[in-house]
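Encoded as structure tokens, the structure appears first; notes follow it.
And then subunit A:
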Amino acid sequence: MSDINITLKLYSGIEKELNIHDYNPESGIIVTIKKGAFLRKILRNAGFKKFSNYVFFCGGQHVSVWKRFKESAEVSCLRISGGG
Partner candidate 1 sequence: MQIPEYFEFFNKTKLCSGKMALENISFDLKSMDSVKPLVVTDNRSVKSGYVKILKKSFYDSGMVIGAIYDRVNDYPSTATVREIAELYRIRGCDSIISLGGNSPAAVAKGLNILVSNRSDNLMDFTDMSRSASLRPFLSVLTSAAAGTETSSEAVIDARSYRSFDLMPDIVYIDARLAKKGNTNQIVNAGLMSLAQSIEACNFKESNPVNDSFAYASISALYSNIAAVVKKSGASKDMPAFINGLAISGIVRSNAAAGLAGAIGLETEKLTGFSAGIVAGIVLPRLLEYKLQKVKTGVRPELLLPIAGIDTYCSTDENRRASLSVELIYELLGKLKDNVPDNIKMMPIPEYMIERIASGAEARGGKNYPKGTTLKVLEMAYHGKKSSEVK
Partner candidate 2 sequence: MQEIIGTSNRILEIDLSKKSFSEYMVKSEELQLYLGGKGLGLKLLYDRMKPGIDPLGDQNMIAIMTGVFIGTGAPCSGRFAAVTKSPLTGIMTSCSCGGPFGMALKTSGWDGIILKGKSAKPVYLYVDSKGVEFRDAKKLWGLDTQKAQEKISSEGTGILAIGPAGENLVRFANVASGHRFLGRAGMGAVMGSKNLKAVVARGNEYKIVPVDKKKFDKTKAKATKFINRNDVSSGSYRNYGTNANVNLNNAGGILPVRNFTGGTHGDAHRISGETMAEKFKTTYSTCKPCTILCGHKGNIGGKIRQIPEYETIGLMGSNLEIFDPVKISDWNEICSLMGMDTITAGGTLAWAMEASEKGLFKSNLRFGSSEEVSETLMDIACVKGIGKDLAMGSRFCSKKFGGEDFAIQVKGLEMAAYDPRGSFGQGLSYAVANRGACHLASSAFALEVYFNLINPYGYNSKASLIKYQEDIMSAINSLQTCVFTAFPYELETPLMKIMPKFVLRICMNLMAGIALRLVDISLWPEFWSSITGRKLGMTAFLRAGERVQVLERLMNTREGISRKDDTLPPRLLTEFRKCDDRELAIPLETMLDRYYFIRGFDKNGVPKKSILKKLKIA
Partner candidate 3 sequence: MEAKNFPEIKPEGKMIKKIYVTIMLWIVGRAIQAASRVDKDVKKEFASLRDDFMLHMHVLPAGPGMIVGKDSAGKVKYMGWNPKGKKITLDMQVKNIEGAFLMFTFQESTCVASCHNRLAVLGEVPDTCTVVRILNIVETYLLPKVITSLAVKRYPKWSEMNPLRKYLGRILIYIRTFTF
């Protein structure tokens, strides 16, 4: 029973929605959770209410909220955009 640290990087104003005021984009917010947890649980702990309008990336890959995390990782949470 070991814990892992998931670093959440919040972009596109998500931090405001979660009203985190002293948010530092360099470090992000760190959620400590036990091994093998689903992404949705991690997000719930971070204070997300719903996930449908967001996209989540981990290591350059799109991850769904049903991904299990075995070791510490960095997840970027963004609102979707279209390209330019």
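The criterion applied here is as follows: a residue touches a chain if its C-beta (ideal position, glycine included) is under 8 Å from a C-beta of that chain, and two chains touch if they have at least 3 such contacts; residues count from 1.
Here is how the candidates were picked: all candidates are chains of the complex that A comes from, given by their letters.
Given the structure is predicted, the values throughout are model-derived calculations rather than measurements.
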| item | value |
| --- | --- |
| Which of 1, 2 or 3 touches subunit A - same complex, any copy | 2 |
| Subunit A residues within the candidate 2 interface of the complex | 9, 11-13, 25, 53, 55, 57, 59-62, 76, 78-84 |
